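Input: a single structure, listed below in structure tokens.
Note that one protein chain is taken out, while the other chains of the complex remain in position.
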Amino acid sequence: MSATALKFRQASAGSAAFIAYSALIYLFLYLPIVVIVLFAFDAKPVPGLPLAGFTTGWFAQASADPVLVGALLTSTKLAFFSAALATALAMPAAMVLAWFPTRFKSLILCLVLGPVVLPQLVLGLGFVSLLRGAPNLVGEPAIVLAHTTMTASYATMVLYSRLLGFRRSYIEAAMNLGANELTVFREVILPLTLPALIAVFLLAFTDAFGEFIVAWFVAGFTKTLPIVIWTSLRQVISPKVNAISTIIILASLALSVLAQLWVIRQARPSARVGA
Amino acid sequence: MTKRAGDIELVKVSKRYSGAAAVDDVSIAIEAGEFVTVLGPSGCGKSTLLRMVSGFVEPDEGDVRIGGASVTGLPPYRRDTAMVFQDYALFPHRTVAQNIAFGLRMRRMEKSQIARKVDAMLELLNLAGFGNRRIGEISGGQAQRVALGRALVVEPAVLLLDEPLGALDLKLRKQMQAELKGIHRKLKLTFIAVTHDQEEALNLSDRIAVMNAGRIEQFADPETIYNRPASRFVADFVGEANLFDATVIGPGMAQLVGDGSTVALSGDGLPPPGSRLTLAVRPEAIAVAATGKGVAAIIEDILFSGSVRRIVGRLANGQRVTAMQPAAAFTPALGQSAVFAWTAEAAWIIRP
Partner (left out) sequence: MERISGGSPTILPSQRRRRRFALAGLAPLVLWQLVFFVVPLLILLVISFWTMRNYRLEPGFSLENYRAVFADPALWRSLVLSLETAFFVTLACALLGYPVAYFIAKKAGRFRIVLLIAVIAPFWISIVMRISAWRILLGENGVINQALISLGLTSEPLGGLLYSPVSTAIGLVYAYLPLYVLPLYAAIDRIQDSWIDAAKDLNAGPVRAFLEVTLPLSLPGLVVGAVFCFIFGLGEFVTPALLGGGKQLLIAQIIQDEFQRRQDWPGGAAIAMVLLAIVFTLLLLSMRYLRIASGERP
């Protein structure tokens, strides 16, 4: 056998090993998700093997459960507010950080990044302590405040890094042709960054929807979906919960995949002129 | 702004970044309708100068005047300038026609009038039929013209061009130089271009401002810049020049420092004997011979490039001298001694 052929064999063997190994990791990552979806459709009242038979009954039961449905609605509502607030806070700040010479820039970046890198537990405790002075906020307002703080943090970072790659000359060209700051934003910045903004909103929404740790501390009697699931886990896991989890998981996967596709597509340099 | 005079004046402008001066106490007056090129190596401050006129950079000191009125402190959208950006900055979410129409829309012009003006501009730039193309669907040369059209259509008092042809390949660049020159002749606007390409500057401009380290070294028409450089930097940067340090030893005579060869000088008002000066001699003005009057050098390198031959020698003082000879002329052999000679008129004197 020639040396090249041997090398090629080694290379393809190496690639095969890589593929096999990566497949195992992906299996590891998706196995629990598959399990939840699987048992949401299984007739057995206590999840376990062997499977008893296909049913969609748990979905019907879940949709008839006022606690589950109420929690789903609450979570959706609160996550929407948090995501909207976070995006609204993040965009102007990211523009300034990316495009204006700013004093204390690294300090501000640390402040912005803080809630992402510190343990969520500590964040939750901090909120509990803060709420001691404002007990009226416990519950839904507190959850929105907390989730906005957390999601605004990486919303700013994502937008900031995206805007760093934004061609400044687009803005300058528009200004040069007579557009003032607001017009530049409406005519140039917004249309060109809209996908990134939507992506950031979706990520923030998904994250706020599923966030449990901080919400658990500040929720009071408010029941978000993760809190209801957590509480139900104290007992035997009902397939009803699997059914609603299935819906949420599929929605979360869809939203986050969509959002990330947008973020990554935006990351590529925009169509180069005359390439 | 009733009078749309396109004359520009920079008065003692300076701009420092982190302590280092990008533009250092520059004063320059450009007449309306002139095509001026600011020429210099990268980092010399020429782009900062251009951005001061457009309003993207404010000077730390000094004043910028357009049409006699100070515009310092005015935002870019209040200045009667339009810029062609180095990367063109054509909006990718708009078509060719929409890009050209942008400035007119900002001026709240009527729709039908905008359409008419855009069509006329597409016509002028040989882009008729391309109006509905997306920016990603046109070639580099077309993009260059769209950028030009987008700036010209608003009829600015001053057109600013930031390395306008830098992104084009050589052949296209030549063609666009001619087009640009033609458009300038037709519209009679003030054009200020910034470039590091000396050939482009020499071809395009009425006057060239050569910039180095934040200062303007010389501001003159292309012939003067090329034939009578005001400083060593200009002589070296524009075209190619052999620079010799010399001492005046008598009327019309000088001696090369560290070499001992004497050379003839021409012109009136030469400095008195004993004073130092620098001679700039273009390679094409130097003739190489086996013997005779001139400066002796050892031949180090001979490069053949079609019609001419480049001969590099080393003087006794270690300095290199380059001559450009017709390929048919005498060719010495490597390592041999030869004589490099030029006329007194070919040696331009730069006073320190």
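Structural remarks
The first chain written gets the first letter, and so on, giving A and B; residue counts start at 1 in each chain.
The rule we apply is simple: contacts are C-beta pairs under 8 Å (C-beta built on N, C-alpha and C of every residue); 3 or more make two chains touch, one makes a residue touch a chain.
Note that the structure is predicted; figures quoted are calculated from it, not measured.
Touch with the chain omitted from the figure is made, among B:41, B:73, B:252 or B:326, by B:73.
Across B:14, B:86 or B:231, the residue that sits in touch with the chain not pictured is B:14. For the chain left out of this panel, the touching residue among A:62, A:78, A:146 or A:196 is A:146.
Set against the missing chain, the residues A:74, A:193 or A:206 yield one that touches it, A:206.
Within the entire complex, the positions of chain B that touch the omitted partner chain are 14, 16-19, 55, 58, 60-61, 72-75. Take chain A: the residues that touch the chain left off the picture are 14-15, 18-19, 21-22, 25-26, 28-33, 35-36, 39, 46-50, 89-90, 92-93, 95-97, 100-103, 108, 111-112, 114-115, 117-123, 125-130, 132, 145-146, 148-149, 152-153, 156, 181, 203, 206-207, 209-213, 217, 225-226, 229-230, 233, 237, 241, 245, 248-249, 252-253, 255-257, 260-261, 264.
As a working rule, only the chains that are shown with their structure count from here on.
Once the centre of each chain is set as its mean CA position, chain A and chain B turn out to be 53 Å apart.
Interface residues of chain B facing chain A in the complex, by the touch rule stated above, are 54-56, 75-77, 81-83, 85-93, 102-103, 106-107, 135-136, 138-144, 150-151, 154, 167. Interface residues of chain A facing chain B in the complex, by the touch rule stated above, are 167, 169-170, 172-180, 183, 187-188, 191-192, 270-271, 273-275.
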